[in-house]
Each structure stands twice: as C-alpha cells, then as structure tokens.
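Left out: one protein chain. Kept in place: all the others.
Going by the order they are written in, the chains are A, B, C and D; count residues from 1 in each one.
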Amino acid sequence: MTIGLEHFLVLGALLFGVGLYVALAKRNAIGVLMGVELMLNAVNLTLVAFGRFVESEVALSTSVFVVFIIAVAAAEIAVGLALAMVVYRNRDTINVDRVNLLKW
Amino acid sequence: MSAPVSEVVVWLILGLPVASFVLIAALYPVLRRYPAPAGWIAMLAIGGSLGISVWLLMEAIGAAGRPLDFETHELVDVGSLLITIGIRLDGLTAVMTVVVTAVSLLVQVYSTGYMRGDRGYARYFAYMSLFTAAMLGLVLVDNLVVLFAFWELVGLASYLLIGFWFHKPAAAAAAKKAFLVTRAGDLGLLAALIFIWVRAGTLDIATINTEVVGAVELGLLGQTTLTLFAVGLVAGAVGKSAQFPLHIWLPDAMEGPTPVSALIHAATMVVAGVYLLGRFFPVLEASATASDLIAWIGVGTALGAGLVAVVQTDIKRVLAYSTISQIGYMMFALGTGAYAAAFFHLMTHAFFKALLFLGAGSVNHATNTFDMRRMGGLRTVMPVTYLTFVIGALSLSGVIPLAGFWSKDEILIEAWDHQPAIFAIALVASGLTAFYMFRAIVLTFHGSYRGGGQPEPGGHGGDAAHPHESSWSMRGVLVLLAVPAVAAGFLTFGGEFQTWVLGALPHPEEGHFVFDLGVFLASTIVAAAGIGGAVAIYRLRLINVAALRTGMLRPVYRALESKLYMDLLVEDWLVRRFFHGGLVKAMARVDEQGVDRALDGVWHVSFEAGRWGRLVQNGQVQMMAVALVAGGVVVWGAVVLFWA
Amino acid sequence: MDGVGHHLAFWSLAVITVGAALGILVSRNLIHAMVMLILSFIGVAGLYLLLSAEFIAVVQILVYVGAISVLMLFAILLTPRAARDNAETAMRYPGLILMGLVIAATVFVALETDWGAVREEPVTESARIIGQSLINEFVLPFEIAAVLLTAALVGAVALARRDDEDIDAHEQSLTLEGREDSGGSS
Amino acid sequence: MGEGFPILSILVFLPLAGALLIALLPGQRVPWPAAAVRALPGNQQAHAKWIALAVAFATLVIALVLFVLFDRADSGFQFTDTFLWISAQDAGFDVSYAFGVDGLSMPLVLLTGLLTTIAVLISWRIDVRPKEYFAWLLVLETSVLGVFTSLDLIFFFIFWELELLPMFFLISVWGSGRRSYSAMKFVLFTFFGSAFMLVGFLVMGVVAGTFDMREIQESALAGAVLPVPAIFAFIFLAFGIKLPLVPVHTWLPDAHTDAPTAASVMLAGVLLKMGGYGILRLLFTLMPETAAAADVALAILAAVSIIYGAVITVRQTDLKRLVAYSSVSHMGFVLLGVAGLGVVGMSGAAMQLVTHGLITGMLFVVVGMIYDRTHTRQISAMRGLAHYLPLLSTMLVFAGLAGLGLPALAGFVSEVTVFLGAFGRHEPQTAVALVGVLLAAGYVLWALQRSVFGPRDERWRELQDVRAWWEFLPLGALVSLIVLLGVYPSVVLDVFELGVRPIAEGIAVFQPDIVESEALEVARLGRGG
Partner (left out) sequence: MLGEVNLFGPQLVLMCVGGMLLVAELVVRDRRVLVAIAMAAVLGAVAYSAILLADGKVGRTAFDEVLVFDQFALFFQFLLGGVALAVIAASWDALARFPSRQGEYLALLLFSTAGLMLLAGTRDLIGIFVALELTSISQYILVGFHKDRLSSEAGLKYLLLGAIASAVLLYGMAILLGLSGSTNLSAIAEYVADGDSGVIEALLLAMVFLIVGFGFKAAIVPFQMWVPDVYQGGPTPIAAYLSVASKAAAFAILIRVFLEALGAELLSAHWSTIFAVLAVLSMFVGNILAIQQSDLKRMLGYSSIAQAGTILIGLAAITADRSIALGSGGILFYLAGYAVTNLTAFLVVIAVFNRIGSCEIDAYRGLGKRAPLLGALLAFSLISLTGFPPTAGFFGKVYLFDAAVQSDLAWLAVVGVVNSVISAVYYLRPVKAMFIDETASTVEMPARWRPNAPLALTLGLTSAGVLVIGLAPSLLIDVANEAVTIFVG
C-alpha cells in the first residue's frame, strides 16, 4: 500500500476530531485553546497533503494558505491568552465552565 | 281611477300625529313644566286626522270601498329590490282609520283627565301621538316592507307606553315582555316578506293579493310558497294580536296606563294582526292550511282566554283576557272566511272594549286599585261609570240589540256554516264572556265597598277611602263611547259595512245582512246563562266559590289561576331554564373555555418552550460550541442521508 | 510514496502526532498537556517534511513550538491562582459523541471522495517561491495579515496591560453588576 | 377638483399632518403654527383638542364635499390619485401610491370622517396626556381613510397595519380594566391575521405581476404558488378577525371594553368596517370564482356568528361589554349579505357597515357618557337612570332600539336588505340568522330595563344630564343620521349599489344562477295571464 492522500486526510480528520474534543470538553481555557490549535494543525496538514498530492496548480496556494493560518493562529492565541488573563484577573479562574455570569 | 283626494291630504292623517309627536318632543323642555298644551296639541292633531278620515271614509263609501288610485314613490331601488311607498286607500283602510282616529281621540280626551298631574303628562301625549301615527301608517301603506316598518313602530309605541311608569319594575318588565313576545311573532312576518320577495319578486300588497295568488292558481308558483307566506303572516298576527301561544304579553301589558290599555291593547294595536290577515285575505283564502291554522288558533284562544278571565281578580286583566278572547273570535272568523264579519266585530269591539277599559280606569281613579277584591258597591257613587260599563259589558256579552250582538252573531253564523265544531267552542266562549263580565260588574259595583288601595307616591288619584265619580272629561268620553257600543251594530242591517270592507278585496261582492234564528237563540241563551250564572254566584251567592276553589274544582282553579301554565312554560321553562340556563350557559362556556383557552394554550406552550429553551443558553461556552459543531454535522448528515 | 522509509516515517509520525493529541485528551495536568501539544506540533512538522513542505515545517516549528507554546506556558504561569488541572467539563460526553461524528464524517469524506489525479512527485517549492507569491498574487492577504498581527498585538497588550482607569472600571463594574455576583464565584 | 388634483391624498394625510402638529406642540410655549389658536379658551393643553377638532372637522368637510361631488353614474374609481411609488427593477415588486374611491368606499370614507370628529368631541374632557391622545386619534383616522381609499395591495396593507399602533396606545394608555392585556390581544390578533393577508397579497402580486387591485384578475392567479382558495383563505383570515367572526372574535369584547370611549367608537364604528370592506373590495372583487364557490361556508360562518354573538351578548352584565359582543352578532350580518353574492345582499352588507358604525358608535358614546357620570358599567349597579338622566337615557333607549333593528332607524334597512339578499341562496342560514334579530331585542331590552328603568335610586341624585355642546353635537348628529338613513336609505344605498354592482357582475359570471328574487317574473306573468 502506498502512503497516499487518503492517509494524510484520515490523519488530519483524526487530529481534527481529537482537537475538537479537547476544545469542547476541557475546562481550562488554555486547554480549550490547545484543542483549537490541534484543529488548525489538522487543517494545515490536510492542506499541505492536498498541495502535495492533488494534480493542479494548488500547491502554491496551499502553502500560502497554511502560512496565513499559522500566522492567524498565533494572533488568535495571543489575544485568547490575553483575554484569559483578564478573566483571571476578574475571577481568579480561567475555567470556562465557571465563566458563566452571562446566561439565559 | 284617479283619486278624488290629493295624496298629501291622505298623508296628513299620518302626518298630523307625527307632527304632534315631533312638536311635543321639541317643546319637551317647556312642556315638562307646563304640560297642559301637550294634550291639546295631541288632540288637535288627532282631531284633524279624524276629520280627514271621516272625509275619506265618505269618499271610500262613494267608491263602494274600491281602492282609490294613488301614486307610489320609490324608497329603495337596489338591484332587483324595489321598495315603494304609497297609499292603499279602500273601504277597509277607511274604516280602520276612522276607528283608530276616533278611539284615539276619545282616549286622549279621557287621558287629559286621567293623566292629570302625572309627571310624564307631556311624554305621554308624545307617545300617544307616535302610536297613532304608526298605527295609521300601518293601515295606510301599500307595501309589505313599509307595513312591517309601521308594524314594528306600533310595537315600539306599545313598549314605551306599557313601560310608561318605568319606575315600577313590573311595568318595565311587562314592556320588555310585550316587545319580545310580539317580536317573536314579527319574525314570522319578516320571514314571510323575505320569502315572498325571493319567490315572487314583489312586496306590493296589491300585487301579492292579485298577481301572486293568480300565479299560484295558474300553477306558476308553488302552493307551498303561498302557504309558507301565509303561515308567516299568521305568525306575525298571532304575536301582535296576542293569540295562543304568544298571548302571554297582553295581560302583563296592563301595567301601562289604563287609557293606553284601552287604545292600544284593546281597540287598535292588538287588532293589527286581524287587519294584516284581512289585508292578505286572498292569500289566506288560497291557503287552506293557513286558514285552518288561524281558525283553530283563534277559537282555541277565544275559549282558553275566556276560561282564564273567569278567575282573574284584577279588573284590567279580566278585560285583557277578554280582549284576547275576542280577537280569537275575529281570527277564527277570518279563518272560516268571515272576512267582513271579522272586521265588523273588530270595529264594534274597539268601541265597547275601549269603553270598558276606560270605565275600569275611571274606577281605578276612584279607588287607586284594579283589584276587584278591594272594590264593591261603586254603583252608587259612580253612576255614570256604572251604567256605561254595564252597557259595554252587555254589548260584549252579545246581548241583543247592542253592537256586540250583531257582530258576534254574524261570526257565529259563518262559523256554523263552515265548521260546527268551531261554532260550538265559540258558543261556550261566548257564554264565558258574559259570565266573567258580569262577575266583574258584580264584584266592582255591587255589594259593599272594600276599601280601595293606597295612593301611589307621586301618582294621581284621590282619596281611596271615599271614592267619587271621575272628572267630566272622563265621564263624557264614557258616554260618547257608549253610543257606538250600543248603536254601531246597526251598520250591518243594510250590508253597508260589509260592502265597504269587501271592496278592499280583489273580487269584491255586495255585502248583505245575515241573520239566523237558531244561532240567535243559541247565543242569546248562552249569554243569558252566563249573566245569570255570574249574578247567581257572585251577587246572590247561591254557590260558595271559596268552597269550590278548595274543593273538587281545585285543580281546575289552579290551572286557570296559573293562566293555563303558559307563563310558566314560556318564562320559566323556555326562557329561564332552556335558554338562559342551558343554551346561553353552554355557549358562554365555549366562549370562555374555547378560543381564548386555546390561544392561552399556544401562548403558554411557547412561553414554556422559551423558559426551557433559555436553559440551554446556560452561559457555558462549550455548550455553545457543541451546538455549533453538532449543527454542522447534523445538517451534513441529514443532507447526505436524506437528500443527496 | 511507497518506500519503506516513507511507510516507517509516516506511521511513526502519525502515531506520535495522534498519540500526543490523545495525550492532551487524557492528560489531567495542564503542563503535561502542554508538553503533549508540543510533541504533536513536532509530529505535524515531521509530516510536513514527509510531504516535502520544508518551509512549512520550519514555520511550524518556529511559530507553534517556538512562539505559541511559550505563550501558553507564560499564560499558565501568569494565572497562578487558577486551577491547574486539565479536567473535562460536563460537555465530555456530548464532546465524545461529537468527536465520533465529526471523525466519521470527515473520514468518510476523505475515503469516499474521488480527489482527482494524484501527483507522483512533489513540486519543488521553496521559501523563495512562497515569498514571491506573497508579494505578488497574495500581497493583499499578506498586508491584511500584517494588520491583523498588529491588531492582535496591540489588542493583546491593551487587554493585558493594567491601567489605573481599568481598576476603576473594574470596581465600577462590580457595583453595577452586583446583582449577578451572587451566582458567580471568585 | 380637476383631474390630477390630489384631493384624496389631502384627505388621507390631513389628519396625519394634524397629528404631527399636535405632537410638535410644546408643553410650555406656543409655536407659530399654534399661535393661531392662542386666542382660544382653555389652557395650553386645550389647544391639542381644538386642533384635533379642526382637523377632524376639515377632513369631514372634505369627505362630505367628495360625497356630494361623487359621480353617481360612474361605477369606477373616482378622484384617483396615482403614481408608481416603488419600482424595483426586474424584481417584480412594483407598488403604486394609489388612491381612489368608488361607490363602496365613498360612504365609508364619510363615516370615518364623521366618527373621528365625534370621537374628538366626546374626548373633550381627556386630561391624561391629551396631546398624545388626540395625535393618535388622528393617526388612526389617516390609517382608516387610507385603507378605504387605497387601490394597491401593498399600499392597502400599509394603512391596514398602521392602524394597530394608534389603537394599541389608545387602549393601553387611556383604557381601563385589563387594558394592556386587551391592547396586546388586539394587536396580536390583528397582526396575526394581517400577516397571513400579506402572504396572500404577495402570492397574488407575484403571479399577477402587479399589486394594483384594478388590474389583478383571478384567472391570472391560477399558476400561483398557493392554490387560489388558499390565497382566499389567507386573506379572509385577516378580514374575519377584523370583522370579527366567531371563533376569532375574542379580542373584540376585551378591546372594546377596556378602550376609552372614543377608541371604542372608532373601533366599532370604522375599524371593524375594514374587515367587511376588505371582503368586498379584495376577496370578492379579485377572486370572484372562489368567492362564489365559498358562499355556503361563508353564510354558515355568518349565521354562527350572528347567533353565537347574540347568545353570548345575552349573558353580559357589563354594559359596554354587552355592546361589544353585540357587534359580533351585527357584523355577522355583513358576511351574510356578502355571501348572498348579489347586488341586494352586498348593498345590504355595505349598508350594514355604515349603520352598525353609526348605531354602535352611538351606543358606545352614550355608554361612555353614562360611565363618566356613574363610574360604573355594571348593569346590575345601575337602576332608574332615566329619572335623573332623562336625555341620556332617551339616547340610550334610542340607540338600543336602533341596534335591535327598529324600523325607521338605520339598522332595520340594512338588516332587511341583507336578509332579502341572502335568503335566495342560503335559506337555512338566513332563517337561523333571523333568530338573531329576536335575540338582539332580548339583550337590548333586558339591558335597558335594568339600567335606565326602574325605581329612583338616590345614588344618582347628583348626576348631571347632558349639557355641554360637545356632548350634544355628537348625539344630535348620530340621532339625525340614524333616522335619516332609516327613513331614506337611498342616499347611501344608491352609492353603495354603484360600488357593489361590478363586484356582483364579476361573480355572476361564475354563478349565473344567483337568485335574489325571481325578478318579478311571476308577478309579470300573473299580470299578463
């Protein structure tokens, strides 16, 4: 069996699913962000795999796309962590299940 | 044939009382304080009407009762609906107008005395004018819808006058009852007019009587149509003329002032039903069903009302039941084809019954009561009243040669020819009439005085402890009315009256005088028996009434005293229990529990859905994320599984 | 890509990457999870190499391992009083189900779809080419990304910075939202 | 009033302008537009009502002038005032600003003008936020006039919806009892119905390519998204709620009872009429085939409403509520007449709109005046009012009698015409409806007996009968009009006939066997033979 596109796609899918679970289920805000990062990595992996395997002009755009995603992810994390800090300052916790003043 | 009189003049008959009504209403703020002119205005107007009526009667006589030709005017013209208004002036109309205006005038003269000092003096005359106008309109017009309009207006006047002393709860209740019960009958008339228009396309009375009836005879129109129409008319007549089973309003209507009872509930309005059926006599003739129906209703009412009258203790109620009974006579007369006789009786009855009522009013003036158990012995202090009352009673009882005899006799003869069973029942009723009338005379005028009633606060009337004869205006009217009560019957001798009235029919015939010895003997014997019985029982006390009442005749008494259970049946069972207790309650339940509840339910459900729904929005960010992703996955899954 | 080396590399990297990710999933300690995350990033970087995307791999190592992870570590250190565990919330089971569904859906799509002709050899692609395209056809996203990074930077600073007025604002908000305080915890 | 003079626009928007003027009146000082009324008596707030009166009266005068100038030989729309208002390119969404009156709408416009003037007059003593009150009243007039004169579906709909807000405010601010509940209920019911109506309009407009009601043909609706009966039903729902018909009538008693007197007058007098008008103007004109097919169902609905409404009315103990419920019954006659499908029935129905407006309006006016004096509406609490309030009691009796269909008063004419027009097609339903007349007599007389009649009650000793000019004027106007229409109905009926004749002709195409009366055939034959 050749290691082909499907392998990477399935791997990406698994990574995406695990990341999703982490994002959905972890109580710590930083943990949730980790899950998001995993999901983005999964997307990146998928994109790069497409760029490697798909017969078209796609290669370049996927790489560029991935670069942008990485950059944006970094920015997102930075802002996310900053917000987590602010929440921490207000509430002494960053557990998302306790950050629920706003509801109903 | 062009009319020898101007149309405007005819309208004046109606217009004068209308003007009187409007004038009194307009001047009411003044007349309220200085009421006397109100009476004069009303009497002047009605006097004028009487004058014109008499003139017109002469004209009508000149034309042998045939209708005079007047123009019709368009009132409503929408699509295929054409409602016109015009004058129908023939012998029948002329007679009716004269009777109405004459009795009306006399009653109003009487009223100036009777109502003196009443707070509502002006209002009273306004209402009276209104009534007269409406009644004259009812008689004069040539279109069924317009007739119906006046028919209802007459009911309105009756309502207002019965409830004239509205401070008495009984009067207010009686007014309402009268209006409602007659309206139930009016529905029949309304239905009839709708029906005939839809089927025959006309509302013109003459057209219905000739063309429509002709069309039925030619088979162009179903017999059923005519019968249904006639039955509707009968229903209207039964309501207005207080025939069984819609008679229950009339006795209660005695809560109104006595002159009102005399005019409206004895002489004029209550016989409007008779007039209506007479007006449509060709229709009635053409429909055997309707004729039989009205004949049996009439004669049944005549008997039943006569029976109930026997046990009444209120003199006006005796007269009321007597009126019902007498109208029953006219009704079955029409049903048996005695058209002219019915109207002859209508006329004589108008005079002598008005006389009787006014006499009762006179007595009331003296005693402050209508309860005969508190009267007695008034013969000596009120001789004029007594005498005229006796004349009226004799006339009513059908004692020869008074007016009542001739008219009643004529009806009985026709009944005998037509249907002996009806004749027999009518004869019994005739005897009962004599009996209860003389019972009333004995209780009221003979024996010793039993004290009278308390004067009403703010009312009129004098010292009941010392009764006295009434004022000249009242006495004068009694005397004047006694004249036709005695002599009106003579109009029949040459068949003149019949000719006038028959002239109103499409195929008129010469009227002629009828006399049957057998019938004469029978009715005279019965009347004598009735009078004798009354005198024997109540004056000579040959039979102990009290013992009878508690003895073997007890069930009969109870039945009669409760008016043959009709009030109970209608008011208690039909209205109170079935309608209010059942239907209304049930529907109100539907109303309260139905739509609004359903809507409340919808609202409740969505509100609760919101209350629970917002719990999902619990502020947990991961809950939101789950929803977000799940939404996507579910949408994809659904699309792939079900659509793709 | 059917050499043994490729197989070995792919499968080992796959195990590392997914295993590390699962490690985050099961880990109860935030620091451990952090380490696992870095491991997973490195595994992904390895996979990029396998896919002949060297430049991306380098960026991956630099940005994710070098920057983001450090940032996260700082964040952990700066929130000393916050809970340190990496436990799950009540969303665990919905999360599991959803994970299953999403993996099922994505794997299904990955396997069932005809992705078109497969390129045997990777196109050579270098940092230079990517850089050129960034200032040519993708100059616009590039510029936007620059602004985005600025915005994020400035914003993060603005948020994380403690200003005098913020303290006032904080107190003000405490008084304003005092009602809602009862339910919350601090 | 030459061609092109936008007289209807002026008519419709004059009240709105008045409302704005009133709304802009400052509390303290008098701006130049209101300076003219500086000299008038009363305080600053009194200016609001004077302006309102002036505007309402001016509108009435314009309406009256139009009524007089109305060409009674032209069955089309007159005084039209049209331009393309919204024209969406290629989108099939063209809305016209289109005003016009025909025989059907002209009397209703006049009625609206009259009743608004009366509503202003009887509100003379309003002292709670009078500015807003009169402003809303005038806005209401604009919306109703707009409904009666619009010739474009969307335009019509706008005015139809516009009416909700003034009523919402009038009821919930100046009302009594559970006023905010009632106001909300009113709004939700009406809004619900009109929402469906909007869908119906849109479906029609889309398939017909125009919203102009003069151009929509039923035959063109065949290809619509919804089947034509569904469109009919959607639109009918709105009108049925407004009319109102059982079982969607329950908003009416609440709204009427809790509304201030003037709002009740407007509600009963003109707002309900919008339902009947809509049925004739839109359903029967635009979808004659469906209407002709639905007539039996409509007649049954009508009969149910008449009887049900009347029976429930019998049970009411609150005088105002009683009047309100009686409206359910009376408005059933409108539908009954319409279901007759012929000129007579429709004219009767249209006539019933006007007569009910006058009579029920008057009832509300009188009940309101009585309430102002006695501060009760419970019939059981009243007794013998006629002793101390003779004129007012007379008016109540008059209005009540008019309400029960007494001849020579307006109600009789329309009811009889409706019966005549409906009986030919719907014998059982009409026969059942006849009972409603008796029931009407029942509840009216029962109420009169217990409220105005009866022994003197010392509680009412201090009450003042009608004396102010602003009380006399409305009563006098209503009494004379009720009598006029009762005695000589043709003055309005002929105009209505002009309006309904084209509608009936449109329906006759699909129902050639319409029998109102066997058109004198028999009589003619009988005469000939």
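Keep in mind that, in the parts below, a contact is a pair of C-beta atoms (placed from the backbone, for glycine too) under 8 Å apart; a residue touches a chain by one contact, two chains touch by 3 or more.
All figures in this text were calculated on a predicted structure; none of them were measured in a lab.
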item	value
Touched by the hidden chain, restricted to displayed chains	A, B, C, D
Touching residue (missing chain; options D:L226, D:L391, D:V435 or D:L484)	D:L226
Touching residues on chain A - with respect to the absent chain	16, 19-20, 23-24, 29, 32-33, 36, 39-40, 42-43, 46-47, 50, 54-58, 61-62, 64-65, 68-69, 72, 75-76, 79-80, 82-84, 86-87, 89-91, 96, 99-104
Where the missing chain touches chain C, by residue	105-106, 108-109, 112-116, 136-141, 143-145, 147-148, 150-152, 154-156, 158-159, 163-166, 169-170, 172-174, 176-177, 180, 184
Contact set of chain B toward the excluded chain (per top definition)	606-607, 609-611, 613-614, 616-617, 619, 621, 623-625, 627-633, 635-636, 639-640, 643-644
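Here, only the chains that are shown with their structure count from here on.
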item	value
Whole-Å separation of chain centres (CA-atom averages), chain A against chain B	96
Centroid distance [mean C-alpha coordinates] between chain D and chain C, Å	68
Centre distance in Å when chain B and chain D are each reduced to the mean of their C-alpha atoms	37
Junction residues of chain A, two or more chains touched	20, 24-25, 96-97, 100-101
Set of chain B residues in contact with two or more other chains	620, 622, 625-626, 629
Contact footprint of chain B on chain C as seen in their complex	89-91, 94-95, 98, 101-102, 105
Contact set on chain B toward chain A in their complex	614-615, 617-622, 625-626, 629
Complex contacts: residues of chain A adjacent to chain C	1-22, 24-28, 30-31, 33-35, 37-38, 41, 44-45, 48-56, 59-61, 63-64, 66-68, 70-79, 81-86, 88-98, 100-101
